[in-house]
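All protein chains but one are shown in place.
So, subunit A:
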């Protein structure tokens, strides 16, 4: 339609286009000042298509210098609306800018078909000298910078601003080499004046501020990832001083907090995180970082409080897409999206937080709270699909059977033995089908004990073996807990049955056929299995003692002592059993050996080893020898008498 009228009427066209552009921009000014969010969002879409169509029409004619300033301005506005309407991160190359630059070159009689966008910018800025094109080109350059920042192409961005500054005022950019180059270039860039004839939908000053913030934020994150914490800190602080929305500011403070935490400054970290929450309480990742810092500081009360608050906050507002005001079409959050930010700002699911609460309570010995939280968590698991339970690598959750065992452990400590037994039953029944009962498992299980080069060959098979080993561990631990729970309920026979089942399961694996091995070479699972066996033997032995079946008890204690000769509980029980069987000589000998090995050394040894799973801690406590002092006294008496005997 436009072509028919030909180039002769171009001034007429130009006037019409300018009027249309002005009308569109005016409508936007009116719309964004009033009206609810939804209407504004629709307006953004309308404007995008409006400017897009106008641009298409203008491009229908060959490029000409008089129309170019208007065309570039329309392009600028159209791209801004594209950005604003997408409402998510910008990706890919800005094709429109590339085309716009080609049009500029076309109007100037040059050609740049095969050039990359970077080269095109260089050519355009160096060769196009027309005064009236400078301002629109600079604006377009700022938009290009936004695109490149979003793609984390900092080098291209810096190069572009170097060109923009040189073209304008050579020399100013070079003054601050010590500072971050990109930032100083950005700051030194002089914003072209905005003409009334070419209205912009978002002012170029705003855009410059946003670019500065985004550049500082991005580089800060990069330095944080690279481990240059001081640089990262200063860049992020720079970003925090910049122009951005509250939510982004909270994100920046959160990152500052993480940075400080990694630098070993927990108090500073806490301050930053608190500021993040002050700015935007919806920045819940900050709250989980607060909990982590308190955990590091050992302030359990504060940590639990933070976690509880986090849980409450998560429950109140489900993670919905943050509604953003369309007042600013281009926003910092559209420009900064890197994987490290995503991992720093990982949102915890309510289930994770609930578990963390329970786990911390149990670790800290707050049994009643722990029980409550564990039961809450188990209830969460029963809820529908809304309640997601993340099981991936970044999750705070361990494997589900372990959670059940921990819950059982908490219940047991709280004296709710029947409940503990029920929870363990669930683990036992679930694992039943997954544990191979074959005796030939013996070799399979011994293989991982001695690390062989073939271990990596069949990854699937190995992981399956490992999985069955895990299941075996959980099942055995379930029986162990049940045994101790029955013991606490005073049902020795039932307890002995459970302990025997546990031992029977463990025998299935045939782990100890090769005798005692240095602990360092064992798989963690195998180590745990050994511990479970020891605890189970002790438990059964104690029950035998209660029933007065001293010989069977002695057998169990001896086995236990063989598994772990240095273990004080095992030795003490052995000594006690020997003592009760009136084998006082042997008892004294064992006791002497135990007391000779420095108790401090023992503790050190335990510290060296891997920490045992949380669900075993209660059993470890239960298995400690209760009457060590009375036993020590009686043995010392005995030793004194026997030593005196030969003397006298």
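Observations
Assume a contact is a pair of C-beta atoms (placed from the backbone, for glycine too) under 8 Å apart; a residue touches a chain by one contact, two chains touch by 3 or more; residues count from 1.
Just so it is clear, contacts and distances are computed from a predicted model.
In the listed set "Splicing factor subunit", "G patch domain-containing protein TGH", "Fanconi anemia core complex-associated protein 100" or "N-alpha-acetyltransferase", the entry agreeing with the UniProt name of the missing subunit chain is "Fanconi anemia core complex-associated protein 100". Only one residue in the set A:29, A:49, A:99 or A:388 touches the chain that does not appear here, and it is A:388. Residue A:333 is the one among A:223, A:238, A:303 or A:333 that touches the chain missing from this view. Among A:346, A:549 or A:583, only A:346 touches the chain left out of the display. For the options A:375, A:400, A:563 or A:632, the residue in contact with the chain missing from this view is A:400.
Considering the complete assembly, subunit A touches the hidden chain via residues 88-89, 318-320, 333-334, 336-343, 345-347, 349, 381-382, 384-394, 399-401, 404, 426-427, 430-438, 441, 467, 471.
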